[in-house]
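Here the complex is missing one protein chain, while the rest keep their positions.
Up next, subunit A:
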Amino acid sequence: MVTIRAQHIVVELGRHPAVRGVSLDLYPGQLVGIIGPNGAGKSSLIRAMLGLVPLSGGAVSIDGSDISRLTRRDVARQVAYLPQGQTLHWPLSVERLVALGRLPHLGPLSRLTAADEAMVDAALTRADVLHLKGRIATELSGGERARVLLARALAVGAPALIADEPLAALDPGHQIDVMDLLRAQARSAALVATVLHDLGMAARYCDRLILMDRGEAVADGPPAAVLTRANLAHVYGIDAWIGEEAGRPVILPLSRV
């Protein structure tokens, strides 16, 4: 169980302020969606919460300890991170790649234990890629690779998971699989936060949504409260149909306003 707290954080990329004074608390057991148009600062926000970009202001703490005082290894054991559109630089096997998730738990020269290997297999199974175990990761299709990378993040076995656009490159079936998986992860008392572009998925799956616009969190709350026509018009500049099908929310972007 872990909580992450961001207080008035400011992130500057070059001279451009990407995140301007965002405060939010992430709790275990919730699936949190971070939404907003391109360039709204979603990725910068989550990278700041992982301590991957220097803060120009504010503070991030994990379970009450300031992230700047934690070692990279401590953070890595607490929070698994799935970056956006990851390039793989060497043609590793899927098994080897997913096993990288065990790195935060290994000493400098120790080998993977049987327990580590079991975690790797469990992660492969949960992401539905066990059958790809022996393949070369760079030779997979985009969707397969996205799920293998998700398995890599799950293999860390951290109490928190932060994912950046895990649905990109996935077909509708696998999008649903991944959202189911993230929700199951949250239900098992993990902290799960994910950047999403599909507003319908965000509405159907997330317990809480954070709507980012130009570096600020302009709305934060349950999906029904965040995904209003007024908010969508104001932040995305779109007119959308918001409806329901068998009790599940549906959002359909129609036109620019």
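Quick note on the criterion: a contact is a pair of C-beta atoms (placed from the backbone, for glycine too) under 8 Å apart; a residue touches a chain by one contact, two chains touch by 3 or more; residues count from 1.
Heads up, the rule we're going with is that contacts and distances are computed from a predicted model.
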{"item": "The complex's invisible chain, by UniProt name, from \"Sporulation protein YqfC\", \"SigE family RNA polymerase sigma factor\", \"Zinc protease\" or \"ABC transporter permease\"", "value": "\"ABC transporter permease\""}
{"item": "Identified contact with the non-displayed chain, of A:G29, A:P91 or A:G142", "value": "A:P91"}
{"item": "Candidate in contact with the missing chain, chosen from A:I67, A:A80 or A:I251", "value": "A:A80"}
{"item": "Of A:P104, A:G200 or A:P223, the residue in touch with the unshown chain", "value": "A:P104"}
{"item": "Absent-chain interface as seen on subunit A, which is shown", "value": "47, 50, 52, 71-77, 79-81, 83, 86-97, 100-101, 103-104, 106, 108-109, 133-136, 138-139, 152, 156"}
